[in-house]
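Below you'll find the structure I mean.
For this depiction, one protein chain was excluded, whereas all remaining protein chains were kept in their positions.
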Amino acid sequence: MTLSARVRLPQQARSGEVVEIRTLVSHPMETGFRVDSFGRRIPRRILTRFSCRYAERLIIDMELRPGISANPYLAFRFVADRSGEIELRWQGDQGEELVERGHLEVTPA
Amino acid sequence: MRRALLLLWLLLALPGHAEPRAGQISGYHLLGEELQALQDDDFANPGMLWVDRGQRAWDAAAGASGTSCRDCHGGPERMQGLATQLPRWNSDQERLENLEGLIRNCRSARQQAEPPAYESDEMLALTTVIAHQSRGLPLAVAVDGPAADAFAAGRDAFARRRGQLDLSCADCHDRHAGARLRGETISAGMINGFPLYRLTWEGMGSRQRMIRWCNEAVRAEPLQPDTAKALALELFLAWRSRGLELESPAIRR
Partner (left out) sequence: MTAFLRRRSLLQGLAGGAFVLVAPRALADLGSRLDAALAERFGERRPEQGGVELELSRLVENGNSVAVTVRASPDEPTPAALHLFMPRNPEPWGTSFQVAPPALAEFSTRIRLAGTQDVMAVAEWADGRLGATAVSVMVTLGACADDLYLEF
């Protein structure tokens, strides 16, 4: 299945409010430890990195290993402190890359 | 609540109650709270990835005709109720037709495109988005009239022992439904969740994939999809599950 993501991004928040990002991305996260029915090893194919930039700052940088489930789910939170772009980026060991962007508008508390 | 339901189900499913309606329980009620919550979460349920992808496939032009599903049918919501009635008798072809068969026919005859292979991501995306339109609706297949013979064949396939373990579907899913098998509770064999995301597969699968998986589990020759026998069994299973709400994309272990 081609790389595709479901993301839930906050679009508006008050300054100082804690907001959540939820992500789900289609990827087999093939561990490289399994064999097929002919006994041949199925080569590893995983997402290796996820990052989140918010208003020009790298706030999350995550390394993924084969112990992460297929179709990886990730949720995290941050404090909305200024308006800016949110950029989510997944990178895989086959050179694949997926980027999702959104804008967060932050109003004074 | 779950405990009470299970107890009720076990009481009703005691030997002697051959009537399948008594032992009906969706596999959802055999899940722990964490997995029930996953199925109920329309964001995090991984099956929703296939619903998304199915929506895109629905809109994409395909084949020599250059048409998409949407061009003829409108939005996927127009398919509401369809998955609850399948498989059904196709009088032109004089055979049963399941959701995969309908899609393959449409693809080759109308769109003049290569039909998606069984269990391919494209097929699962389309079947999932279509079945999802019927979520919450009760399964209701027709088993009389021209479908009667196929239904009888399906009932026979369900009761017939097979494989090196010499077990029939009924041995486990009628007579021992609710019993423990290692860490698992044997299901009642209800197929109201398909296509569903199975953790064992780490992906989506159709009713026919589950039938083949079960065949293999009893060391039997797997029934090939799109054969009269496999479709007849699917019809019987859908009838056994009648009245249960369609859950696709369900989560199962």
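Order of writing sets the chain letters: A and B. Residues in each chain are counted from 1.
As a convention for this text, a residue touches a chain if its C-beta (ideal position, glycine included) is under 8 Å from a C-beta of that chain, and two chains touch if they have at least 3 such contacts.
None of the values given here were measured: they were computed from a predicted structure.
**Q** Counting contacts across the entire complex, name the shown chains the missing chain touches.
**A** Among the chains that are shown, those touched by the missing chain are A, B.
**Q** For the chain that got dropped from the picture, name the residues of chain B it touches.
**A** Against the left-out chain, chain B lists 31-32, 34-35, 38, 181-184, 186, 199-202, 209, 212-213, 216-217, 222, 253.
**Q** Which parts of chain A face the unshown chain closely enough to count as touching?
**A** Listed in rising order, the touching residues are 18, 31, 33-34, 36-37, 42, 52, 54, 57-70, 72-81.
By our rule, only the chains that are shown with their structure count from here on.
**Q** Once you find the CA centre of chain A and the CA centre of chain B, what distance in Å lies between them?
**A** Once rounded, the distance between the two centres reads 31 Å.
**Q** Going by the contact rule set out above, which residues of chain B touch chain A in the complex?
**A** Those residues of chain B that touch chain A are 43-44, 46, 48-49, 52-53, 121, 202-203.
**Q** Which residues of chain A touch chain B once you look at their complex with the stated criterion?
**A** Interface residues on chain A, with respect to chain B: 1, 4, 6, 8, 22, 24, 26, 28-29, 69-71, 73.
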